Structure formats: structure tokens, C-alpha cells
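What you see is the complex with one protein chain gone and the rest in place.
Labels run A and B following the written order; every chain starts at residue 1.
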Amino acid sequence: MAYQFDFQPVFAQGDRLLQGALFTLELTALGMLFGIGLGIVGAVVRAWRIKPFDMLFGVYVELIRNTPFIVQLFFIFFGLPALGLRMNEWQAGALAMVINLGAYSTEIIRAGIEAVPRSQLEAAAALAMSRMETFRHVVLRPALASVWPALSSQVVIVMLGSAVCSQISIEELTFAANFIQSRNFRAFETYLVTTLLYLVMAILIRQLLAWIGQRFVMRRR
Amino acid sequence: MDFTLWDIVRNLLTGLQWTLLLSLVAFICGGMAGLALVFARLSPIQPLRIAARLYIELFQGTPLLMQLFLMFFGLSLLGLEVSAWFAAALALTLFTSAFLAEIWRGCVEAIPQGQWEASSSLAMTRFEQMRHVILPQALRIAVAPTVGFSVQVVKGTAVTSIIGFTELTKTGGMLANATFKPFLVYGLVALGYFVLCYPLSFAARRLERRLNATAA
């Protein structure tokens, strides 16, 4: 009895897959928004050595970057309730994504900020720009512009990594695939279709971020 | 069936060994495959270039977890016997090769065009150019990002727990359930990865700094 490929049972569940893909995108968007926000704060604190927070952010960045995402997720979801900190799976998943992307973008954006030449700051001071204006136009914008490609790839990596969120019962794309597979027993076909969906999403996110980068971040004044 | 702290640590250390072994296999085999990919990616033969690009795009654009599932359930449909260990090693190797190829391509392309021109004027073949002129220089700038990426490989092995490979994370999951101490167990698991990864991150940063210092 040779194995007969049959994709029909997978496509019959197309709605469920698309719903899952949507949740993956939502998680990613949430992670991106707050993760990069956290990254900007962390980067400034680290680049300008604001004590004692630079130390704290340093430890945070090292802890997160040197442990797997799935372990962070399990620790938050299964481990933290022992300390009385209980979150539902969506909160735990979103928190893990924000914390994870936050650590990476701290390092990425910091590199951008440190690459801003001193002379630029002096020039801004000479133009009597306020601290806030200086930060926005002279530091942050050029820093983000120079690291935007790196930041974009990191967002895609985090989106793909979110596949393991299925393990704590978040109903994202991989969860949908596992669910369908456990009902129709067509493991290979289901995962193949799901993989292609992820690929399409990765390409779309990359394009979207490239567009955002050109339109808003690297825009000339 | 009572677990002492030592039972937990002892079992986690066994899991850690598998994590380490899997990381080494993936990194070494992935490195070799990655090198071949760089050649393909920079080859003058267009179909080869396109194939290498598609390969890299595919493995960088899909979750490692899906690659594992496909490898695990797919290969056995082709009549090949695949253990969780083999599927994990193969999937991680392919994953690693795609990323390393892309990192190394960047390094090769950072070598000034003049080096290619000079070496071709010496009537070197393309392979000789790569072997004697380009790669030795590219290697110097490649060391830091390569060591940095090895951290991603070690962390990537954690995902193989989901297809049932008993490495550190899987051992942790089993222990968390058998002992009912998830906070302690996952804390120790995280510590295990940190001990493996931090020295690598640290070394990568050091190497990068040294390189920048000599370049300046």
C-alpha cells in the first residue's frame, strides 16, 4: 500500500489555517510594536550609559539572547504561576515575543545610535534644537534608518519562531496545522501547506517592512 | 518515585549532552553544506545561483519547527527510516547551512572587486581565486558572525524537543511533570542554555571588536 498524497482534507480546513495565520500575524504585530519600543528605550539607556538601568538592560539582553525562545515561553507559562504570576496563553505568548524581540532590537538599535557621529550632535546643539528634537531627528531617525534591514530580518525571525507558541495552546498557524493533522491524520500534507503559508507570510512581511522603511524611516527631510 | 535535586540536575545534564552533540553535528555538517552553497550562490552558472537562492530563501523563510515536522514525517513516507535524532540533525544541518551561506556570502562580497580583477589577471581559475585570494580574506571577517550564529544553532536545537528528541528542553518538560516543580526545572533548563551560549556570544563580541580595531 504505497502512500497516496491527498491534499483535499487539508484544503477543506483552509478557513482554520487562514484564521491561524491571522493570529500569527497579530502576535507578530504586537511583538513588533512593543518589542521595538522596548528596544528603543533599551538602546538609549545602553548607548548613553544611563545608570543603573544600563546594567539591568545588559543583563536582560544577555539572558534573553542566550536562551531559546521556547524555554522563555515555558518558563513564563508553566513556571511563573509558582510565584503567583499567572497569565493566560495569549498574554504569556505576547509577553514572550515582546521580551524576545525587545532584547534583540536593543542591541541592533544601540549599534545604530552609537554609529551617529558626535559632530551631528554638536551641529544640532549649534542649531539650538531642543533635546527632544535632537533625539528624534538627529539620533533616532538616522539610527533606525541605518539598522532598519537588520531590524526587519529580526521581525521575520521572531514571526517564524512564534510557531512554538502552539505548544502552550495559542491557536496560531502551527496550532491550526497540528489540530487539522490530529483530525485528518494527513501529517505531511498539512505541514507542507502550512510551511508554504509561512513562506508567503515571511515574504510579505519583508516587503511590507521594506516599504515602511522607505516611506517613513529613511525618508529624506 | 521521588526526585532529589540531584536527580533533576543529573537528568538535565544528560539532556544537555544531547543538546551539545546535536549542536556540534548541525554546525559542522551545516558549515560544510553552507560552504558548498556559497560557491553555488556566487557561481557564474545562473541555474545554480537561482537554485541556491531558492534553497536559502526556503530555509530562512519558514519556521524551523515546520522543517522538522516535514523532515520527520515526510522522509518516512518516501520509505526512509528516520529517527527523531536523524530528522533533528538533518533539519538543523539544512537550516544552519542556509544561514551560514548567507552570512559568508556577505563576507565574500565585502572583499573589494579589485581583488577579483587582480587575481583573474594572474590567470587563476575561479576556484583558485576563491581558494587563494578571496576566501582567506573573507574568512577573517567571517569568524565573528559565524561564532555569533553558533548561538542560534544551540538555541535552535530546543525546538527538536517537539518531535520527541530527548535533549535539554524535552528532558526539562518530562522532569517538570514528574516533579511538579516547573519553576525550578525550567529555570535550570534556561541556565543550561545560558552556560552553553554565553561564552559563544562573548567570544563573538570580542572577535568583532578586535577586527574593528585592526581595520580602523
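Criterion: contacts are C-beta pairs under 8 Å (C-beta built on N, C-alpha and C of every residue); 3 or more make two chains touch, one makes a residue touch a chain.
FYI, contacts and distances are computed from a predicted model.
**Q** Match the chain absent from this complex view to the correct UniProt protein name in "4Fe-4S dicluster domain-containing protein", "Ester cyclase", "Polar amino acid transport system substrate-binding protein" or "NADH-quinone oxidoreductase subunit N".
**A** So, among "4Fe-4S dicluster domain-containing protein", "Ester cyclase", "Polar amino acid transport system substrate-binding protein" or "NADH-quinone oxidoreductase subunit N", the name matching the hidden chain's UniProt entry is "Polar amino acid transport system substrate-binding protein".
**Q** Quick one: which of A:Ser146, A:Asn178 or A:Thr195 touches the chain that's been left out?
**A** Of all options in A:Ser146, A:Asn178 or A:Thr195, contact with the hidden chain holds for A:Asn178.
**Q** Pick from B:Ile103, B:Met124 or B:Met174: which residue touches the chain that isn't shown?
**A** If we include the chain that is not displayed, B:Met174 is the one touching it.
**Q** Which is it among B:Ser43, B:Ser76, B:Gln129 or B:Gln152 that touches the chain not included here?
**A** If we include the chain that is not displayed, B:Ser76 is the one touching it.
**Q** Of the residues A:Phe78, A:Tyr104, A:Trp148 or A:Tyr198, I need the one that contacts the missing chain.
**A** Once the missing chain is taken into account, the touching residue is A:Phe78.
**Q** Where does chain A touch the missing chain, residue by residue?
**A** Given the touch definition above, chain A has residues 1-3, 77-78, 81-82, 86, 88-89, 166-169, 175, 178-179, 181-183, 185, 187-188 touching the missing chain.
**Q** Contact with the hidden chain only, please: which chain B residues?
**A** 1-3, 7, 11, 14, 47, 51, 73, 76-82, 162-164, 166, 171, 173-174, 176-178, 180, 182
Definition applied: only the chains that are shown with their structure count from here on.
**Q** Contact residues on chain A for chain B in the complex?
**A** 3, 62-63, 65-72, 74-75, 78-83, 156, 160-161, 163-164, 167, 174, 177, 187-188, 191-192, 194-195, 198-199, 202-203
**Q** Going by the contact rule at the top, pick out the chain B residues touching chain A in the complex.
**A** For chain B paired with chain A, touching residues are 57-58, 60-67, 69-70, 73-74, 77, 151, 155-159, 161-162, 169, 172-173, 176, 181-183, 185-187, 189-190, 193-194, 197-198, 201.
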